[in-house]
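Every protein chain but one is kept in place in this view of the complex.
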Amino acid sequence: MQFLSDNAASVHPRVWEAMRAADATDTPSDGDRWSQALDAAFSALFGREVAVLWAATGTAANCLSLASLCQPHGAVVCHEEAHIEVDEGGAPGFYLHGAKLILVPGESAKLTPDAMRMAVDPIRDDVHQVQPHAISVTQASEYGCCYRPEEIAALGALAKERGLGFHVDGARFANAVAWLGCDPLDAVGGADTLSFGFIKNGGMSAEAIVFFDPAMADVARYRRKRAGHLQSKGRYLAAQLLVMLEGNLWLDNARAANAAAAEIAAACGDRLMHPVEANELFVTLSPEERKALRTQGFSFYDWGDDAARLVTAWNTRADHVSAMTQAIAQL
Amino acid sequence: MQFLSDNAASVHPRVWEAMRAADATDTPSDGDRWSQALDAAFSALFGREVAVLWAATGTAANCLSLASLCQPHGAVVCHEEAHIEVDEGGAPGFYLHGAKLILVPGESAKLTPDAMRMAVDPIRDDVHQVQPHAISVTQASEYGCCYRPEEIAALGALAKERGLGFHVDGARFANAVAWLGCDPLDAVGGADTLSFGFIKNGGMSAEAIVFFDPAMADVARYRRKRAGHLQSKGRYLAAQLLVMLEGNLWLDNARAANAAAAEIAAACGDRLMHPVEANELFVTLSPEERKALRTQGFSFYDWGDDAARLVTAWNTRADHVSAMTQAIAQL
Amino acid sequence: MQFLSDNAASVHPRVWEAMRAADATDTPSDGDRWSQALDAAFSALFGREVAVLWAATGTAANCLSLASLCQPHGAVVCHEEAHIEVDEGGAPGFYLHGAKLILVPGESAKLTPDAMRMAVDPIRDDVHQVQPHAISVTQASEYGCCYRPEEIAALGALAKERGLGFHVDGARFANAVAWLGCDPLDAVGGADTLSFGFIKNGGMSAEAIVFFDPAMADVARYRRKRAGHLQSKGRYLAAQLLVMLEGNLWLDNARAANAAAAEIAAACGDRLMHPVEANELFVTLSPEERKALRTQGFSFYDWGDDAARLVTAWNTRADHVSAMTQAIAQL
Partner (left out) sequence: MQFLSDNAASVHPRVWEAMRAADATDTPSDGDRWSQALDAAFSALFGREVAVLWAATGTAANCLSLASLCQPHGAVVCHEEAHIEVDEGGAPGFYLHGAKLILVPGESAKLTPDAMRMAVDPIRDDVHQVQPHAISVTQASEYGCCYRPEEIAALGALAKERGLGFHVDGARFANAVAWLGCDPLDAVGGADTLSFGFIKNGGMSAEAIVFFDPAMADVARYRRKRAGHLQSKGRYLAAQLLVMLEGNLWLDNARAANAAAAEIAAACGDRLMHPVEANELFVTLSPEERKALRTQGFSFYDWGDDAARLVTAWNTRADHVSAMTQAIAQL
């Protein structure tokens, strides 16, 4: 009974089918019709013209996004526990050629305009100090919490006011939109770029980089190739993204994962360290309790000494959810 | 009838099966058993202990290899038409943090020890000049020609003598080994690292970076993550590589492609611009001749004004080969 | 009456003389005799064989040092208020090709082994996390406080134990040695590299990068040229360093600056925010008090809303010191 990660989940059957369909005939690399269909498909989803590139990992999607918004001598403002800071092996430093991350604290890994101002306002406009060029927020956050449309719009507005680029790391964007129940566009707060994750949500190897200013994609295409992320058989990546948008498979998958998380959350009571607004649960559990759960066949990661992280996925089985719910209730 | 590129070819059915098999159960990202099996599988192939990392593109494989062999203030010596110089969008400059490529001429895109010495010997050991740190050769070359074991060994020996790292770009390494009929180890000339290509040879999205000094892989792992090339569902990449080695599928595929190329080559006579030693043909063809071929349903790329490049693949159909052979003969 | 910065001070007359002496005859750039004399002069000072390069700024000296100790995918551990973090315009990100700074808190901008362990121990040996490669400490610290020989030796020992490089930013190293009264070697705690500052201490444009492992300098020479820091008329920089070591001019200058600071410190009482162990004073002063001092002709920088930074230099006049001492006493 696996609650380790949504990355551990299998690939959705419809994604397999779409990839196989893309295999039917030989297809040249350049301008395959799947990749060419991305702009229209995502433009329809967002209700405005966007340009979209696939990338094989969330780290690449984030860093190619940020490279569009921050020059090497600038800085990206982000939460101190942002994925780009703590989990990407220094990739932003690589892709941004040494640009800096300015770290900001905040509840449940969410930024607020006030916290951002406290970080940015003391920076003198002086060559000795690295100037902020962009802001990056994660929707849903690293603790599985969602920015409400008005919250993320306020951050976006602040970015614009200060002349900063605005990036949304949406590794679990689907879970956020499913939970918020809003239009996808309202969940990005006027972002310039969005890393729209599909791999944790039933995909195999394709994330979408959404450029809300399509011209940005033209430059990003060069950077993607330069980073070794242009796959010659990219049609198999594009096919994953396209099928996800068809009939809102992405939303269905996310809703399933969220529902599983919500069911478990209901049994956790005061054990919850953060509101459960997506598919992650951070649960206070003593070492003995974690041991007891593991003995019953549950797998998950420890979160420090006294807690665990449980993650549900599009394919988390109902019986596993029930079992976990009961097991926690009985601790 | 597609002779555009081996990149345009479909994925081999056994590769699909292996990927599906890796899908049977949820699997955590870290240390999945497919990725963990790579070292042993490739060590068996090469008859010595190697360490292997997957990467999604040949560009990434080359650049992660080279980053192990060349510091930012150094240079890589390569052929002036090497893929790393002309076709990777400047990726070596990115991955090697501004290291330089020193370009050397040579017949059929092959380097010789003499040509290398002519390029390297005049470099003064002086801080004004960028010092060579590594050599990179392509096996088979960009013109589909193979280094004989003794040829590549001579280059490897020269590299060692000068204290330079030695990298082999093996985007079509399978085709080279199939043509040479030698032990794979004899085709790398004592290389430190090999980019062993599978995507052009029936794979989907996985190349192998082979480190003949396994300790190098430990550092390269960090660089791979930092470049956004660590896929969370990497088991699907590892599965592609493993199945390719099973029963020598990689060699069978390459032999099929080579045989198709050889059959067409026999009809080309003096039109051949380079010996056909792998699965690429560079054929003198006037604009009218190319037009005639295209009218008959053949697709391929122009190579300058008076020639074309034809590429065969693991799945090039016998009837297409016969048709092309006849069509060229009748020009 | 200038207490703004030791950078604002004039150049010592003996430094001028030495530069003029280096001007007497035309001298080729390569291997001028002044630059060649540096190794011996500094080896004599430290009582062991070192190799020394000049650099025109402390930022360049720090970053060329660190580039010898930290690879692009690694991190440097330093104080959260270290000069390399807050005052160098992101230069470490540039010179280290995107390596990270891991920030550690500590009283008076000093690191302790415990604080370092708290920062470093939680880093998993996992490609998702940037691994520490080096430690950098500032002697005297950014708040003008000195590591005692045993304190800095403990940090150096910890670095060695963890396999980390150890760098000392000695922008005010002279002031530290003068205050500690110890052998210069005892003030570096077994460092691999030292940025030995002279510009704040009466020089014009030359700092020394001291490599305690001389072989490191051979590579650093290439990096210095690559950074555009190899001056063709470098003899004028070397001459500055050599004259500073002659008759211990560097120590005399530092003692003069320290003595001026100590005299003012004696008048500050509880106003002192940090012990005065070099030539900087951080003094609690209300806006009104600062205004009063400025009205009397003193210049200095504010330090936040309720304090000021006063810096003395080799040439701070005794009457200015007396005046400042009196003025503070009378507030």
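Each chain gets a letter, A, B and C, in the order it is written, and its residues are counted from 1.
FYI, contacts are C-beta pairs under 8 Å (C-beta built on N, C-alpha and C of every residue); 3 or more make two chains touch, one makes a residue touch a chain.
These figures come from a predicted structure and were not determined experimentally.
Trainee: Please pick, from B:Ala21, B:Val86, B:Met118 or B:Ala266, the residue that touches the omitted chain in the full complex.
Mentor: Final answer for the missing-chain contact: B:Val86.
Trainee: Among B:His79, B:Lys100 or B:Arg255, which residue is in touch with the absent chain?
Mentor: Hidden-chain contact among the options goes to B:Lys100.
Trainee: Return the single residue from C:Ser35, C:Gln231 or C:Asn279 that touches the missing chain.
Mentor: The one listed residue touching the chain not shown is C:Gln231.
Trainee: One chain is left out of this view; which of C:Thr27, C:Ser43, C:Thr112 or C:Thr325 touches it in the full complex?
Mentor: Considering the complete complex, C:Thr27 is the one touching the chain left out.
Trainee: If the missing chain were put back, which residues of chain B would it touch?
Mentor: The missing chain touches chain B at positions 72-73, 75, 86-90, 92-94, 96-100, 127-130.
Trainee: Would you write out the residues of chain C that touch the absent chain, in ascending order?
Mentor: 2, 4-5, 7-11, 16, 20, 23-29, 55-61, 63, 88-91, 93-95, 199-200, 204-205, 222, 225-233, 236, 299, 313, 315
Trainee: May I ask you to list the residues on chain A that touch the chain which is not drawn?
Mentor: Residues touching the hidden chain, for chain A, are 71-73, 97, 127-128, 131, 219, 221-226, 230.
Just so it is clear, only the chains that are shown with their structure count from here on.
Trainee: Name the most central chain, where centre means the mean of Cα atoms.
Mentor: Going by the distance between chain centres and the overall C-alpha centre, it is A.
Trainee: Quick one: report the Å distance separating chain B from chain C, using the average Cα coordinate of each chain.
Mentor: 50
Trainee: Suppose each chain is reduced to the average of its Cα coordinates; what separation in Å results between chain A and chain B?
Mentor: 34
Trainee: Counting only residues that touch at least 2 other chains, which ones in chain B make the list?
Mentor: 222, 225-226, 230
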